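My questions will all concern the structure given below.
The complex appears here without one of its protein chains, the remainder shown in place.
First chain written, first letter: the chains are A, B and C, and each begins at residue 1.
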Amino acid sequence: MDKLHHECGVFGIYDHPDAARITYLGLYALQHRGQESAGISTSDGLRLTVEKGMGYVADVFEEERLARLGGSHAIGHVRYSTAGESSLANGQPILMDSARGPLALGHNGNLVNALRLRRELQKEGAAFVSTSDSEVILHLIARSPERSLENAIVEALRTVLGAFSILLQSPDKIIAARDPYGFRPLCLGQLDGSHVIASETCAFDLIGATYIRDIEPGEVLVVDGQGLRSITPFPQVQRAFCVFEHIYFARPDSQIFGKSVNRIRLELGRQLAREAPADADIVVPVPDSGMTAAIGYAREAGLPFELGLIRNHYVGRTFIEPKQAIRHVGVKVKLNPVRDVLEGRRVILIDDSIVRGTTSAKIVQMVRSAGARQVHLRISSPPIVGPCFYGIDTPSKQELIGANHDVEEIRRFVCADTLKYLSLTGLMTAVGEGRSQYCSACFTDKYPIPVDQEQQRSLFRSL
Amino acid sequence: MDKLHHECGVFGIYDHPDAARITYLGLYALQHRGQESAGISTSDGLRLTVEKGMGYVADVFEEERLARLGGSHAIGHVRYSTAGESSLANGQPILMDSARGPLALGHNGNLVNALRLRRELQKEGAAFVSTSDSEVILHLIARSPERSLENAIVEALRTVLGAFSILLQSPDKIIAARDPYGFRPLCLGQLDGSHVIASETCAFDLIGATYIRDIEPGEVLVVDGQGLRSITPFPQVQRAFCVFEHIYFARPDSQIFGKSVNRIRLELGRQLAREAPADADIVVPVPDSGMTAAIGYAREAGLPFELGLIRNHYVGRTFIEPKQAIRHVGVKVKLNPVRDVLEGRRVILIDDSIVRGTTSAKIVQMVRSAGARQVHLRISSPPIVGPCFYGIDTPSKQELIGANHDVEEIRRFVCADTLKYLSLTGLMTAVGEGRSQYCSACFTDKYPIPVDQEQQRSLFRSL
Amino acid sequence: MDKLHHECGVFGIYDHPDAARITYLGLYALQHRGQESAGISTSDGLRLTVEKGMGYVADVFEEERLARLGGSHAIGHVRYSTAGESSLANGQPILMDSARGPLALGHNGNLVNALRLRRELQKEGAAFVSTSDSEVILHLIARSPERSLENAIVEALRTVLGAFSILLQSPDKIIAARDPYGFRPLCLGQLDGSHVIASETCAFDLIGATYIRDIEPGEVLVVDGQGLRSITPFPQVQRAFCVFEHIYFARPDSQIFGKSVNRIRLELGRQLAREAPADADIVVPVPDSGMTAAIGYAREAGLPFELGLIRNHYVGRTFIEPKQAIRHVGVKVKLNPVRDVLEGRRVILIDDSIVRGTTSAKIVQMVRSAGARQVHLRISSPPIVGPCFYGIDTPSKQELIGANHDVEEIRRFVCADTLKYLSLTGLMTAVGEGRSQYCSACFTDKYPIPVDQEQQRSLFRSL
Partner (left out) sequence: MDKLHHECGVFGIYDHPDAARITYLGLYALQHRGQESAGISTSDGLRLTVEKGMGYVADVFEEERLARLGGSHAIGHVRYSTAGESSLANGQPILMDSARGPLALGHNGNLVNALRLRRELQKEGAAFVSTSDSEVILHLIARSPERSLENAIVEALRTVLGAFSILLQSPDKIIAARDPYGFRPLCLGQLDGSHVIASETCAFDLIGATYIRDIEPGEVLVVDGQGLRSITPFPQVQRAFCVFEHIYFARPDSQIFGKSVNRIRLELGRQLAREAPADADIVVPVPDSGMTAAIGYAREAGLPFELGLIRNHYVGRTFIEPKQAIRHVGVKVKLNPVRDVLEGRRVILIDDSIVRGTTSAKIVQMVRSAGARQVHLRISSPPIVGPCFYGIDTPSKQELIGANHDVEEIRRFVCADTLKYLSLTGLMTAVGEGRSQYCSACFTDKYPIPVDQEQQRSLFRSL
């Protein structure tokens, strides 16, 4: 499917007798944030043990592997990555042993000065084992002249620039940190007296933990035997919460950035109906991404909401194409039109975004061949005009249809009768209060942290 | 999840250069009809080759295995089965070599005189390799004194009693047959001039085939080099289409028994709203089974439709429970409540059926702990009072909560504020014309074909 | 390697609390008799459970699979098979459920009237699930009008013709039987008061069982709660022990046909030295098959025995050839010459047999390129002039170099300086007393049981 992808999710728990299994569950709930690899690191107070592998959480961790992960503290990580870098060497948590002892790192986000720092560190003699930007953090900590681990971490995090919601684990501590912009979410919770930290609150729901508060932008939170200790070492900056988390990435049942994802998505749909009505019979979501917005749209427009496209969830590891091409089999493996719903109808089709446009064109075509008289495509966010440098896997600018074509050209490309996007204002209206705290660079080309050309290019190739 | 299960789906294609891969795709679209094992048999005109394995279609058939399945005719089968019988020996297609040459069989349905026939055949010297009722058919064909294969098949099918939508493959023919009651669906289509047969039309959509017509109840359809030849060898009986196919089993994007599954499900919801309104704020489906009915209910009731429960689709092969019990983790792995939707609301919760009631109780509890003020459970079918003997995997009567408790008792068990089922009349109203043609034995205890005690028991244990 | 292959080994144990695991060990010791598939069937007194899979015993049976094999009686089977038939459907034990109840069969040997019987049984309505000749036995038993299982088995075994050392398992019995010719070995032993039966005594050694006696040619031995009961239902015939078991197939540490395999192989080497001396410096075996004979040869000839070829035992599942051909890499993966031993020497190279001659040619060439001045190839058995129809996988007559070429032609083909085979008389001298009891059809073309053309052909193609 033609979607943007999350690059990571993190989870951690301190002082729980079943730490590895709770982390397994937490990662399971965060699976939508990364499906390529999964890893868990545990501590027994003295040593760290890490297990990681390629694939889904439930496939990477079988009984025997979880059993090797003893100890009462754990951090875990799920990862999505582009093809060139999708090897196990880049999987997280990354475990390194320095003069400060062993330290494991799980990172959600992307550093924009990683390449420069890597070069500088290499000049000073550092040797890297991955192409991951995250490894820079561990080398900085290893080299910091600061005495205490906390101070070394703080110093390292002051050096890096970009998006980071991270968990670090030493034998006796877990340290959570979020960059001062707050690009990615990071939440604190409690389970049976143990502290838990997760990218999204849906992980708390699964394990039965209670949400306490967000780790604040710019906060470094130390969890150890003494309890919690919060540090705020960064100069204050304008916050830049990723608005796309609300539009598509986060699970609708999560609370992030202090707001219900589901409610905002519903509101995006309502706002879209106000801005971009259409003379039509039914409102049909592209499942699963367009579901909630379509409900909002239908409600606001007073039109029937219908499941005109069915998603097939029995997708295996690999899917073998027939030798002889079948039209659109790639999309049809995932989506099938319901002829009875679509036939003879004027359809408003709701999706959350268009990236390259190729899948949208196939879906519109599929809806038409199931008999729809008209297809009015409505997108619950503005056109994507620029890539993300803060932890979302986007194609390069050349591949983004919204960066290179106007709406009418895109409409012709996807063969819709009409095409409307939600306006930026409409998006922010739906998000509601605190709208100035969001990053919407992918829609505006206005980047909260500038990124130099070389670093930009580095995102689209392997080092 | 506490659901009834299909036991099988079948697919076949005659005279297509890419027969095995098309069958792979067809089975993929029918995956919801059986997830335990999958098999494909192909013919090159002289010999049959069969490959089968435990698991999902996309996992059983990797490139190498499909490559071994040469030939231009193919039949395939997906199978669900109860624990005791879930071995590869019971997987289908079953391939047997008799005096008539090799013959492969894929069967959807259940024979009610299989046990008696098996005993009789054994007395005559037959040796069985599986505990499957379907194997009886192959032995009957092998022993038939009839000269032609068609006649032998007809004779065998006249001997068996019960539900069968089957595909048989000889080196140069595919024979499709449906029992005279028509319990299970079976559809005929066309792809590039080749004939295709499938349990449901959604398989045609994926491969780009055109639906032609249903294989009629009591029809035996021979597909060979001469084209199609239809035989109607059975005495006419009152039809008995499985109404549960409409309620839950079939995919909503399929047409079965000449009707759109999606439209009937929508109608079930509307009818339920008429029969069983509730003073509430929102209508929430139990996903995915209650989705369409909930849309219908909300529309008829004029209440907002809301996604108050989110389904997690990243489920792996195995799921490891935490050592220390987490409340309801089994259900929460699949479903998570959206607090923002449910909090403070009076919720109408829509599901398609209640089997044992255990899952429903957990879901109601989950909705409540997410803050719902009231939970009004509405079921889009009547209480299940008896097991199915015609191809659906149901628990025994003792385990069916609807067979042993009245609605008020069930309400107390699931802890709902109110509980209402759709009435049988309401069900049939939603189904529409031809309502007398349906089997509703699981709701009425009136079985179209009587089943003796021993055969009944045989369904609930391995032979 | 260019070798003849065994087709099977069998093992059984009656009334032992650890029956499945003991059988696993027994099969492990018999692995040389079949490496393609392995299976175990167990009985808990009422039901039979079978598990089988492709591959080595230790790979097919992991902990979980053995755990499913409860019960205190077990039979097991290892199988080698030619490519065309190497599917799981042909794996053994074959389990079938007839009017006599479930029955499992493990068979070592080959029936020469299987094809005719299969046709007759099919005419009477039998349906076969495999292409294995062994399945005929189960159908015959299923159809026998005899009252008791023993009598039915006896009747079936009187009907089949050919080589069979078999184990049959009903819920409460294990029946061992050996054809009246006694082609294949079958031994009886005792372990902690339980009876054990195995193809070779090496299986007894591993499990710590004591060898009691051979199952006699023509003996049917019933093991059940009453103990042992021996029947001798066949008319007496001239015995026909497979002499190749002594030459190559059996493990040297086994006792078969009442004789030590190791001692006979040593004697074959001595006899060969007497018949076919050579003016040379050292005696070098082709490992592992020529080891013992080479020791005998060297001792008799008074020449040094040297390990001039090293066998690599770390062979994995698959071996990937380099793109660019490396000379003889196929043989070199298994054997490597020891230059220090061979250089400048006149070498007597000992192997047990030559089948197609291709591998021998490569080995002679390898020895020469390691610097040997002369290579005198000596074979510790006569030329193979005909295929075996009694349970050994041989190529067809056209492929047997000994059937189509005289010794001088073979010498030229393998590029040896001299080539000598052991004479038939020499072979029988080495075997010692009872020499008239042996089948040497592959050396003489004199078959103890005639085999018709069609049956012969059936060995070399799949049915």
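Heads up, the rule we're going with is that a residue touches a chain if its C-beta (ideal position, glycine included) is under 8 Å from a C-beta of that chain, and two chains touch if they have at least 3 such contacts.
Since we're looking at a predicted model, the values are computed, not measured.
**Q** Which of the displayed chains are touched by the chain that has been omitted?
**A** A, C
**Q** Among C:Glu36, C:Asp224, C:Glu245 or C:Glu306, which residue is in contact with the omitted chain in the full complex?
**A** Missing-chain contact among the listed residues: C:Glu306.
**Q** So which of A:Ile40, A:Val60, A:Ala126 or A:Ile384 would be touching the chain we can't see?
**A** Only one of A:Ile40, A:Val60, A:Ala126 or A:Ile384 touches the chain omitted from view, namely A:Ala126.
**Q** Of the listed residues C:Met54, C:Ala89, C:Leu206 or C:Ala403, which contacts the missing chain in the full complex?
**A** Of all options in C:Met54, C:Ala89, C:Leu206 or C:Ala403, contact with the hidden chain holds for C:Leu206.
**Q** Identify the residue among A:His107, A:His139, A:Arg178 or A:Arg411 that touches the chain left out of the display.
**A** For the chain that is not drawn, the touching residue is A:His139.
**Q** In the complete complex, which positions of subunit C touch the hidden chain?
**A** 17-18, 21-22, 24-25, 28-29, 31-32, 35, 56-59, 61-63, 66, 202, 205-208, 251-253, 255, 260, 262-263, 291-292, 295, 299, 304-307, 310, 312-324, 326-327, 329, 332-333, 336-341
**Q** For subunit A, enumerate the residues touching the unshown chain of the complex.
**A** Answer for subunit A: residues 50, 88-89, 94-99, 119, 122-129, 131, 138-139, 142-143, 463 touch the chain left out.
By our rule, only the chains that are shown with their structure count from here on.
**Q** Among the other chains, which touch subunit A and subunit B together?
**A** Looking at subunit B and subunit A together, no chain touches each of them.
**Q** Roughly how far is subunit A from subunit B, centre to centre by C-alpha average, rounded to an integer in Å?
**A** Centre separation, subunit A to subunit B: 37 Å.
**Q** Averaged over CA atoms, how far is the centre of subunit B from the centre of subunit C? Could you give it in whole Å?
**A** 48
**Q** Go ahead and note the Å separation of the Cα centroids belonging to subunit A and subunit C.
**A** Roughly 60 Å separates the two chain centres.
**Q** Can you list the residues of subunit B that touch 2 or more other chains?
**A** Expected reply: no residues.
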